[in-house]
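One chain of protein is taken out of this complex; the other chains stay put.
Per-chain numbering from 1; labels A and B assigned in written order.
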Amino acid sequence: MGRYPLILASAAALALAGCVQTRQYADVEFAPPQGDYDLVVMRPNVQVGIVTTGGLVEPRADWTEQARANLLQALRQQQAGRGGRTMILESREGVQGVAPENVANLERLFTAVGNSIILHRYMGRQLPTKRRQGIDWTLGEDAVAFGRATGMEYALFLYAEDSFASTGRTAIQALGIAGCIIGFCAPQGGGGQGAYAALVDLRTGEVVWFNLLQTSSLLPGVRFGDIRTPEGAAQMVERLLGRMRAGRHVRERQEP
Amino acid sequence: MHALTRRAMLAGLGCTCCAGLVATPALARIRPSDMRPLVGPGYRPTEEDERGMWQQYERFEAEVAGSNLLIQDPNLVSYLRSLVGRVGGPAAGDLRVYLAQVPEFNAFMAPTGFMVVFSGLLTRMRDEAQLSGVLGHEAGHFLRRHHVRRWRDLRRRTDFFTILAMGAGMGGAATGTYLGDWVRLAGMGTMLTLAAYSRELEAEADAMGVRLIAESGYDPEAMPGIWQQLIGELDASAAMRRRHRRRQSLLATHPAPESRMQDLALSAREVKQPGRSYDRGRDRWLAAIAPHRKRLLDDQVKLNDPGASLYIIHKLAEDGWNGLLRYYEGEAWRLRGRPGDREKAQQSYALAVAYPDAPPEGWRAHGYALIQAGQREPGRAALQRYLALAPDAPDAAMVRYSLQQ
Partner (left out) sequence: MAVAKLLAAFALLGIVSGCAGGGVGGGYALVRPGPEDVGRGGGMVVTPTIAWNRARRTPFDVSREENWTLNGPLLDNLSFIAGLESGKAIVRQRRRAERQVPRFRADMSPPELASMIETFYRIRAGSVNFEMTGLQPRTFLGQPGFQFDYTHLGGDEVERQGRAVGAVVGGRLYLALFDAVRMHYYPAAIGEFERIVDSARLG
């Protein structure tokens, strides 16, 4: 590698080719929902933007609305395929029998728990007491009370972001790769997806399953399913939630 | 001890009024007469980038509105709203205000027209004209569409720099020369121009703000006073920790307080119309803030930044000392805890309890201070007074135990 201006500090850390990665964790006793169940999606957050020539992400209102509608539609269909009924919670005020303040507290608790899962499961700060425990975190009694008040069996926390390289950015990416031929290798990031989904069993309050999805590429023109289209959204939902695996103990019991 | 450093990230968002406290070369002053609002009543974005920005901030506002960091007191909040309604110019009817319990001297304006005022701002304001000045400054960010203008500037410059860097790299590789340092220099130039643009927008908001408050009848000369106080506070804070105030850097996003104060003083004189009377609204302000002073001072003093806290207390005491101010003066000395500070704290507590409005905690602090100084009987009497005033205090059991010793 020659000397070259490091424009994106993280560029070097990224694989050159496009990479799609998901990593899921489940409670050791988790069995994916099947049959007759009710699932509430907690104020799903979707953001879509365009990557400017200089590498900034500019949010796009129309794309975000499209992608959100597509993702939720894909999610409904997928859950229906397993026998589940999906309710989308659009606002904290939208739950009968539960004060908005309690919904907010549950969301805040989830944020602390979700960040703990990311910190201690994905980022390597392992907690020895939780070794080989899959995910072993809970939202406790308040989640159970929420489930009782709403009649829901599962709650899903969902976040998805997607960005698309602008024409200018794609050109810069192409240049960065082409430069390798003449000894100036400066691969540049383009668009990319990031998403997480967390499933909470409202009968026990426990976070029973967690998945994180990341896609990115330094190659120009590489895309991972455009969530602005119904097909692309279905692909993301499939990647994120479609291959839900049972927990370790359940799998061990199933193996002959 | 472990606690995650969960800093309020709000400070990093939106257009904030006072965040950059650190010195820079002065820009040419922007004249208030040049500051015409760029948006009218009921403004909605039409361009793509601004629409995307609005959508994000609309979601953000929903979060802000449901935050448990908000101070919900209806009187105080409606008071703030009425002030914004007075100094908001053509957008007065569109602006929303939220009051967050964050003990920092700051406020921010979102591009969609909602404003978050930090409680630390209220701690420091001396009259309605000063507060309206800050609110007018924030409204100025909205009226001059600063958010989208700053974003476009940032986008243009990062685009340009990326193309330049790529060109330099490719050109250098092809000709066998190394241009890395030049590219880095260009990157630095980009940062400097970005910061300068941000300072220019702050100067615009100052000019807009001073004009807005003068038009609504507030004394515009209140605004330079805010910066005078801030400079005094920063100097006092640094001196107490035995160091110098940080110098302003070229990368600062806000103009130096000194240059803002000077520009505002000039602008204030410029916008005043001869023969018109201008109001400070001190009595209205003191009446509105009185029920909240204790919480505001508590949040400030317990940060144990004794220079800043004592400066603020002494500024507020220019309107007259009382038991509350003397008690917190004592607390600031006690928390600093250097040799001799206990005696200073003890004096303040003794003065505090002489006022009829001394808080019960003043008697507790007075009592323990006396006992520490070896005056057991007067100390015990003060603690008994505390228990009489606050028999159900959460620490009553501990104080009773101390009395038995």
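The criterion applied here is as follows: contacts are C-beta pairs under 8 Å (C-beta built on N, C-alpha and C of every residue); 3 or more make two chains touch, one makes a residue touch a chain.
Here the structure is a predicted model, which is why all the values come from computation and not from measurement.
Among the residues B:Asn304, B:Gln347 or B:Gln384, only B:Asn304 touches the chain that is left out of the figure. One of B:Leu335, B:Ala350 or B:Leu389 touches the chain omitted from the figure, and that residue is B:Leu335. For the chain left out of this panel, the touching residue among A:Gln24, A:Gln73 or A:Asn105 is A:Asn105. Touch with the chain omitted from the figure is made, among A:Asp36, A:Glu93, A:Asp142 or A:Glu231, by A:Asp142.
Across the entire complex, the residue among B:Arg211, B:Arg364 or B:Arg385 in touch with the chain not shown is B:Arg364.
Residue positions on chain B in contact with the hidden chain: 1-10, 59-60, 63-64, 67-69, 100-103, 116, 237-238, 241-243, 299, 302-305, 307-308, 334-337, 364-365, 368, 371-372, 394-395, 397-399, 401-402, in rising order. Even with one chain removed from view, chain A keeps its contact list with that chain: residues 10, 13-15, 19, 21, 45, 105, 107-109, 111-116, 118-120, 122-129, 137-142, 159, 161, 192, 194, 196, 205, 212, 214, 216.
Criterion: only the chains that are shown with their structure count from here on.
Chain centres here are Cα averages; for chain A and chain B they lie 37 Å apart. Contact residues of chain A toward chain B in the complex are 2-5, 7, 45, 47, 49, 52-56, 58-62, 64-65, 91-92, 100, 104, 168, 172, 175-176, 179, 182-184, 186, 188. The residues of chain B lying in touch with chain A in their complex are 48-49, 51-56, 59, 62, 66, 68, 151, 154-155, 157-163, 165-166, 168-170, 172-174, 178, 180, 183-184, 187.
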